[in-house]
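Here it is, the structure in full.
What you see is the complex with one protein chain gone and the rest in place.
Think of it as A and B in the order they're written, each chain with its own count starting at 1.
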Amino acid sequence: MKLAKKDLNKALEILSAGAIVFAPTFEMIEDKSEGGQTMAEKKFMPYKEGMFIALDGPNTVKPPKDILFPNVEKMYRYKTGVNAEIQEIIPEDTKKILFGIRPCDMRSIDSMDKVFLTKEYVDSYYAKRRENVVTVAFGCTEPERTCFCDSMGIDPNNAPSADVMMNVAKGSNGDAFILEAYTDKGKELLEQIKSLDGGAGEAQRDTKCQLQINKDPELDKKLAGMFEHPIWDKITKGCIGCGTCTFVCPTCYCFDIDNENYGAEGCKYRCWDSCMFSDYTRMAGGANPRPTKKERLRNRYMHKLSYFNERYGETLCVGCGRCVANCPSHLDISEFIEKATAADPNAETYTDAPGKEA
Amino acid sequence: MAGLTEAQVQDRIREEAKKALATGEVSAVVGWTSTRFEDKTKPYFAETEAECDLLVWNKYCINGTGKFALDDRYPEKKIAIIARGCDSRALNRMLRDKQLKRENLYIIGVVCDGKENAVCEGCQHKNPLTYDVLIGEPVEEQIDADRFKEIEAFEKLSPDERYEYWAKQYDKCIHCYACRNACPACNCVECYADQYRTGWQGKAADREQNQVYGLTRAYHVGDRCIECGECERVCPMNLPIMRQTKKMLKDINDLFGDYECGLPDDAMPILGSYKLEDPDEFM
Partner (left out) sequence: MSIKKDDNWEPKILAFCCNWCTYTGADLAGLNRMKYPENVRTIRVPCSSRVNPQFILRAFQKGADGVLVCGCHPGDCHYATGNYFTRRRFMLMQRLLEYNGIDPKRFQAKWISGSEAAKFRDTVTEVSAQIKALGPNTKFVSPHYDNAVQAKEGGAE
């Protein structure tokens, strides 16, 4: 179906009658002091009447993963002592629509599905949220300079696993969209906004990533043999060991479980964790198999580019470029991919300035 | 730029880096190198003569280099740091906190004329304060009359407005600890936030834990902040972190006299010392 841009808010209005619609928008924080500037952050927020929907432009800083896998998920409450009891907290049964997520983020949800729902283990919290979510993906129109999803085998114009795929209509100059349902859930969703249908049309699907990188198609296998390679020493030196890359990453799914006590009662929760932190692999006795940032960053890159392939048959990096754009030290996973592609897996030494005469 | 062009400074940096490595006493020279984006550079450890030619100097060299000296607290060889004014203050800070030994450092000071970084506008120390070799002619320092302008403006808001503002900011925080890891005053061997089994800091990134983290950090580094602005620059969620630490500095200046951190003098940090004649409000 065809949806005019001016009808976008109407469509979301209709959809939000039966579900919470998350759409990309700007959250403003007003600084009321003299000379203060209002700060805007692009993020997915529940639709409210008249909300500005920022479909195009750069992607959100934080990925939409927290709608399925919240930063802090309370698992159960408890009371201790004589009246000890455990009260499970089950995620609410609310329908949610994820509107306007990019193909890279859609692929990241596929990866999370694999982690949380397959291999004979189903995470009940994730499963509950996942079954209530309908995804409406939006084909990229203006990829950022840090975007390289097509080099990672993802089409920025199309997300095959989405419930509904939405693209700019050809020749409409961004004023109309073509929506196509890929699943039954998607058909149901389009049925609801049928009244806004502007007829047939063709989707514009010719976006290419700005950043084209040279990646060895067998990089996962090559990296598996490069665990002790000297390249790790070199490329991890500039890292400051913060967790930015993992928290802005749409596919980082590690969590930690902790509890908070208030007198004789408390709450068990799980929250995002980062493999870049020193306590991530630290054991009770204090030993840490990943003592420095070299081991930690190596683990992150290996997980994204090799370990995950081994277990699930796909690369965990979706090329969204968030870590590239946000790294405090301006480290760049795409640069690493190119360097690893070019590197000799059996080399004894590694330098960034090869073949230069001294 | 103090008589030298950007390209000339870059040549001098490479030359000095090579000289330092050639002595055999230095394991690596920490500076900046280019990335695939023209307007970004990244910190770089040059370990061979050829790698020294990858070091760059331009207006996008914004990352602090000083903190990398802490990567190895017991090095076999010296580490050479290419230091702007702020980096030299960072090194002074860590030397004063006894986190580093001066003899393990070789400091290549570079006179800096400000980078593409908002914090550079208020810079009061363009000349490196501590160095073994200096590149460029020292320039005249500017006194920033507006050092606490932002803080004064914010203080004028009502208490509720201030609380709301900060609460919303802390809602954004994702607990990545980039501010801590970039900060030269955050040099504890093990941060209290990493000892989470002791219960100081909860792991959840909710408003409650973020407020504790934000205020604890602001307070803890408040008297040792060198105003390099790294915390604010690295924050992926754009929290105005300096607005908290600068408040501490402003109060310190008001209560205990002119105070600036990271200078080569041996002054104790304000909260690590006292004077009998300090003002007393608790009588």
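One rule holds in what follows: a contact is a pair of C-beta atoms (placed from the backbone, for glycine too) under 8 Å apart; a residue touches a chain by one contact, two chains touch by 3 or more.
The shown structure was predicted, so the numbers you read here are calculated from the model rather than taken from an experiment.
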Sole residue of A:Ala4, A:Cys267 or A:Ala353 that reaches the chain not shown, by the stated touch rule: A:Cys267
Residues from chain B at the interface with the omitted partner, ascending: 154-155, 159-164, 166, 200, 206-208, 211-212, 215-216, 218-219, 222-223, 244, 247-248, 251-252, 255-256, 270-271, 274-276, 278-283
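Just so it is clear, only the chains that are shown with their structure count from here on.
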Separation of mean Cα positions, chain B and chain A [Å, integer]: 31
Chain B-facing residues of chain A, complex: 29-36, 39, 41, 61-62, 71-72, 145, 211, 234, 237-238, 240-244, 246-248, 256, 258, 260, 269, 271-274, 277-279, 292-293, 326, 328-332, 334-335, 351-353, 356, 358
Residues on chain B engaged by chain A in the complex (per definition of touch): 28, 33, 35-37, 40-45, 47-51, 53-54, 63, 67-68, 71, 149-150, 153-154, 156-157, 161, 165, 168-169, 172, 174-178, 180-182, 190, 194, 196, 202-206, 230, 233-234, 236-238
